[in-house]
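For this view, one protein chain was removed and the others were kept in their places.
On to chain A.
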C-alpha cells in the first residue's frame, strides 16, 4: 500500500545547523498493516509522516502509494489517499465551523468539491449515525461550533473525520499526547475501533512505549533519522517496555539516561 525507498531529508543543508532528519529510510506497509513508530525527540518521526503526507518533499528517495509514484505529488492532492490526525487537538478541525460542516468538509477529501450544498438533510442523517458510532454525545450537537468542544472531543472528531471516508493510509502523529490520561485512553480506544472497523493501513507515531506495544501488528523504533529496530507480528506479541529499552541500548550502545525521560513508559 505504502512504500518508501531510501528516503533522505536534510534541513538547513550547508549551514552549521545542518540536520540530517531522515537517512535512508526503507519502509513497506502492506494493506491492513498497523505500524506503531517510537523514538525520542528529533528521531525523525514527524519528518517521516510529513514526507508521506507530502507536506515536505524528500531530498532523495521515492514514495509509492498504492503502486503510484507519489514522491512529488503536492499535499492537497495526495490527501485523497491519506487521512491524518495531528498532535494538537486544535489542528484537525475548523473551529468556526459547525460539527456537520466539518464532517461535510471531510467528505470532500476523496472527491472533487461541487457547488451543491455541503450539508444536505440526507447527509445530516448520515453524520448523526456516524457520530453516534463513537458514542460521546456529539450526534446531538451537529450545529455546535467545533471551537466550543473540549480538546478530547475535538480530537475524537478529528479522528472520526480522518477515518470515516476510508483513506488508503491513516497517519497519526502523537494524536493522544496532548490529552489528559482519561481522554487519551478514550481516543486510543477509538483509534483501535475505527482502524479495525475500516481495515485501515495505519502508521502511528507515539511517545508512549506501552501504547506502541498495545496497538498495531508491527512496531518500529527510530533514532537519528534511521529505523533502528523493527518488530513484526510474531516478535511484537512478546515485546515489553523493558525489552524495548534494552534493545535500544544494545543497538545504540549508549545509556538511555536522557532518552528514557523523554520516552514515557
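Criterion: a contact is a pair of C-beta atoms (placed from the backbone, for glycine too) under 8 Å apart; a residue touches a chain by one contact, two chains touch by 3 or more; residues count from 1.
The rule is simple: contacts and distances are computed from a predicted model.
Missing chain, UniProt name from the options "Cell division protein FtsX", "NADH-quinone oxidoreductase subunit H", "Putative ABC transport system permease protein" or "Rod shape-determining protein MreD": "Putative ABC transport system permease protein". Within the complete assembly, A:101 is the residue of A:33, A:101, A:153 or A:174 that touches the hidden chain. Of A:64, A:80 or A:249, it is A:80 that touches the chain left out of the display.
Note that of A:93, A:155 or A:191, the residue touching the chain absent from this view is A:93. Residues touching the missing chain, restricted to chain A, are 53, 75-77, 79-80, 82, 84, 86, 90-97, 101, 104-110, 113-119, 161-162 (touch as defined at the top).
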